[in-house]
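Let me begin by presenting the structure, written as structure tokens, before commenting on it.
Here the complex is missing one protein chain, while the rest keep their positions.
As written, the chain order gives the labels A, B and C, with residue 1 at the start of each chain.
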Amino acid sequence: MVLHWSATLTAGAYTPGTLAKVERETTVGEGTLREFLHDMLLIRRFEEKVEERFRAGELPGFLHVAIGQEAVAVGVCRAMEEDDIFASTHRAHGHTLARGSNPRRVMAELYGKVEGVSHGYGGSMHLYDVERGNYGANAVIGGGLPAVTGAGLAFKMRNEPRVAVAFFGDGATNIGTFHESLNLAQLWRTKTVFVCENNHWAESTPGCQHSPVWDDMSKRALAFNMRSTKVDGQDVEAVYAAAREALEYARSGEGPVFLDVLTYRMHGHYIGDPQVYRSKEDREAAAYHDPIPRLRERLGLSDEEFEAFDEEAHRVVDDALEFAKSGTDPKPEDALKNVYA
Amino acid sequence: MVLHWSATLTAGAYTPGTLAKVERETTVGEGTLREFLHDMLLIRRFEEKVEERFRAGELPGFLHVAIGQEAVAVGVCRAMEEDDIFASTHRAHGHTLARGSNPRRVMAELYGKVEGVSHGYGGSMHLYDVERGNYGANAVIGGGLPAVTGAGLAFKMRNEPRVAVAFFGDGATNIGTFHESLNLAQLWRTKTVFVCENNHWAESTPGCQHSPVWDDMSKRALAFNMRSTKVDGQDVEAVYAAAREALEYARSGEGPVFLDVLTYRMHGHYIGDPQVYRSKEDREAAAYHDPIPRLRERLGLSDEEFEAFDEEAHRVVDDALEFAKSGTDPKPEDALKNVYA
Amino acid sequence: MPELTYREAVRDGLVQAMRADDRVFIMGEDIAEMGGSMGVTQGLLDEFGSERVRNTPISEMAIVGAGIGAAMAGMRPVVEIMYEDFLTLSLEQIVNQAAKHRYMSGGQITVPLTIRTQGGAGWSPGAQHAQQLEAWLVHVPGLKVAYPSTPQDVRGLLWTAIHDDNPVVVFEHRLLYPVKGEVSEELEPIPLGKARVVREGTDVTVIAIGPLVHRALEAAKQAEEEGISVEIVDPRTLQPLDEEALVASVKKTNRAVVAHEAVTRMGFGAEVTAVLQHQAFDYLDAPIERVGAKFTPLAFAPVMEQYVIPHAEDVLAAIKRTVGK
Partner (left out) sequence: MPELTYREAVRDGLVQAMRADDRVFIMGEDIAEMGGSMGVTQGLLDEFGSERVRNTPISEMAIVGAGIGAAMAGMRPVVEIMYEDFLTLSLEQIVNQAAKHRYMSGGQITVPLTIRTQGGAGWSPGAQHAQQLEAWLVHVPGLKVAYPSTPQDVRGLLWTAIHDDNPVVVFEHRLLYPVKGEVSEELEPIPLGKARVVREGTDVTVIAIGPLVHRALEAAKQAEEEGISVEIVDPRTLQPLDEEALVASVKKTNRAVVAHEAVTRMGFGAEVTAVLQHQAFDYLDAPIERVGAKFTPLAFAPVMEQYVIPHAEDVLAAIKRTVGK
């Protein structure tokens, strides 16, 4: 399969006025790429299982899966150092798994179990795992951005080699919180990286209907003189390279970086979304840009090799599911705990 | 007196990518310029009187004067058509007078009198005069911007040849409300003009301390692909020309315009502000850029001619003061009126 | 009488208002092609077109604020805040602008804006998608606040809100959308500030809003079996509040329970309690009981969530406390 990528999608970094290509010096070895594939498949199979169990009526609340966006999660999270932290969104499973949280505990959280990463208090939209640097998935659009600015400020004030990363969608670039956070981060040169996952949709609203610059989100960063990098979010290697560069820049204390990542939402906004608003073509285009076959091709994997990866992913997910289902329900009155420290 | 203006300060309009000089075809005749001087002097003498009376303890609350920014108010308000509307800020006297509100009623409002433009309910920071298109001065930074977007939307929906104008300061470009308003205005091509009065200060905070793009606010407009025009705010002719062009563009329904106006705050943030945070040089620079001597020079006025203008301004202000002082205090229980329509 | 779901009743109210007056238009996130995240506005795009059914960016401040501006300029916008938790993003405009323009201008400005929002727990949405924040807005002079509990009420109150010359916030409840109820053939406007006696009784008055009206009805039935006669009054509008109707009922029954889904502390029930104890002091035979959510954010796990929010049995228990059972 030959994939065509628009010229604007090659990884490149530009700061206002200049446009410089990122050299692929950081390009990773094949072993690492295989690890990426492992992670991406894990996310994919995890999300598919979650869809299935939700439709079966097993999962409470509502959930958003990251199918199609696995390369972003894996590319960025793999580029982070052990002490780096991040904040996620309502679409948080991918980031959380990519960062190495135990799939069992992630799944258990979706089932509202004590063993869950948030001990059943959070749910799908509020995955936390401080040990893995996950300072919280946020169900309010833009809600996590100021905190990531503040954490990046703390790292800067204490002169620590740590970076705080924010994930958010294209839709989030329209909320005032986004604007205030980027402004403050740039002004104070906080150790922060802003990862905009432009998946072309904010719920049912296409980019062109919610942002005059939906096809070039980097313009948002220009409003603050913030360094920004455009990257093809379906190419995990490119994401990794751009993220490493961004993280190193932020880590050095020079200032924050905006990653303008183009990606695709292959499924509905939430599980069960009939997507009445979306054309068949658009869905097909999204599927066409699936990052997994692309990486598989890059690695030149045979069917058997790929199958082995896939089986492993299925195995982990099935195990996670079993773990979650046999998890412990919280005691009702535990609801009164953790309100205050 | 020879005034030096930095190259960046010549009136010019640019939309992303292009940079085109505004031709001074709209340049006004001398008669009109004399009217501008009349208005600017009226504002200046009004504000000076307000300072004096505030220091004398006569005026309740707190007040912000627009000394140094008269050319912006007059240039923009004179460019508006009869049916255009505007929203102002905590620093609202200038805009209100420039738009032709009765100075007596403006002064009466500062004294909290029934005859005031807001009948004593508003005060200095909440001047309203719907008959003169003043839909309200706002004491919350950025607070008036969404409404001006919405009014511009109404004009557009009803296909009316009207424009809604928002005044706001450099400091206001940092609040989320600003960002959301510009985004929505551009997306929907509302009939709105955003006038950013960059007077170099937000209270005690200099531009460089509050915005990474304080020296080029147009970058904020670029984040929305919004048309923007840079203009020297101390040159009333230039302001007028740029404002006319912007208003016509917005009126046509093509979309909103951002006016990036460079100006100077000659006095403190509020009356009584000791300005401990401000250097002598900065205050002198601001005074140096006084728009009134500049216009006087442009008109080549003799001392006598200028004196005549000035006397007229003093006369109007004295009359306004007398009117205000002998105005009617509201009845205490009138406080319960106007809560609901 | 025809039956409609609460969702259909809201939609019908909007449709009728938009048909009758082309100054009425709607704005909000995902309200167009998708018909709103709760399906309330389905079909409106087709009928009224994209000029009057406007999908917005995620910009709660600008959504409300643009509504204010359009209203000041002569339109009658109805804006939707997808979840009332996101009112926290638009309060500046609601509280400092919409509620105060008329006052600060000394009567020159009119802001005929309707803000619809919804929320509510009981389906594990987690802590940021289930708050009940109506009490905040009752504290703000210049706003009117409605919280209808039935299809008939929501349609009639929404109509009145749209035609009122003041900003009105209408709270809907997520779990009420599928609930069916009779509505009048013709849309009957319901005045703001008029309570409705949902059920007559003699031993105790339950003043309930939103979903608690329905839970109170259940509780009342159970109470009846135990020989307690419960009157239920739904204020429907929280601001202006029909104090007279509430006080009259309590003067008759001599006992009161106030019930809502919001956190009890500083909830709307506190205000009602304060009013009742003042105006019916000599009539009260027992302390007024409050029923509301326990003092905690909403937990995700269903068992914990259910523990936090108030149910029919909580209302019943409160009823029994007032009669000493």
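The rule is simple: a contact is a pair of C-beta atoms (placed from the backbone, for glycine too) under 8 Å apart; a residue touches a chain by one contact, two chains touch by 3 or more.
Small disclaimer: the values here were computed from a predicted structure and weren't measured.
Participant: Which visible chains touch the chain that is not shown?
Facilitator: Every shown chain touched by the left-out chain: A, B, C.
Participant: Pick from C:V15, C:L91, C:V197 or C:A248: which residue touches the chain that isn't shown?
Facilitator: Here the residue in touch with the unshown chain is C:L91.
Participant: Touch as defined at the start, partner being the missing chain; which of A:G75, A:P103, A:G143 or A:G255 qualifies?
Facilitator: A:G143
Participant: Using the touch definition from the top, which of C:G39, C:G74 or C:P297 touches the missing chain?
Facilitator: Within the whole complex, the residue contacting the unshown chain is C:P297.
Participant: Which residue, C:I58, C:I109 or C:A135, contacts the hidden chain when the whole complex is considered?
Facilitator: C:A135
Participant: Based on the whole complex, identify which of A:L59, A:A151 or A:V193 touches the chain you can't see.
Facilitator: A:A151
Participant: Of C:G28, C:G126, C:P167 or C:P235, which one is in contact with the hidden chain?
Facilitator: Only one of C:G28, C:G126, C:P167 or C:P235 touches the chain omitted from view, namely C:G126.
Participant: In the whole complex, what residues of chain A lie against the chain that is missing from view?
Facilitator: Chain A touches the missing chain through residues 85, 116, 118-122, 126, 128-130, 135-136, 138, 140, 143-155, 157-158, 164, 176-177, 180-181, 183-184, 187-188, 337-341.
Participant: For chain C, which residues reach the chain that was dropped from this view?
Facilitator: 85-86, 88-89, 91-92, 94-96, 99-100, 103-104, 126-128, 131, 133, 135-136, 138-142, 239, 262-263, 265-271, 273-274, 277-279, 281, 284, 286-290, 295-297, 299-300
Participant: Tell me where the left-out chain touches chain B, residue by residue.
Facilitator: Against the missing chain, chain B presents residues 60-62, 109, 112-113, 118, 120-126, 138-143, 171-172, 174-177, 202-205, 209-211, 276-277, 329-336, 339.
One rule holds in what follows: only the chains that are shown with their structure count from here on.
Participant: What chain lies farthest away from chain A once each centre is taken as the mean of the Cα atoms?
Facilitator: Relative to chain A, the chain whose C-alpha centre sits farthest away is B.
Participant: Counting only Cα atoms for the centres, state how far chain A is from chain C in Å.
Facilitator: Distance between chain centres, rounded to whole Å: 37 Å.
Participant: So how far apart, in whole Å, are chain B and chain C when each is placed at the average of its C-alpha atoms?
Facilitator: Here chain B and chain C have centroids separated by 41 Å.
Participant: Could you say which residues in chain B touch two or more other chains, in rising order?
Facilitator: 176-177, 180, 183, 187
Participant: Quick check on chain C: which residues sit in contact with 2+ other chains?
Facilitator: In chain C, the residues touching two or more other chains are 56-57, 59, 61.
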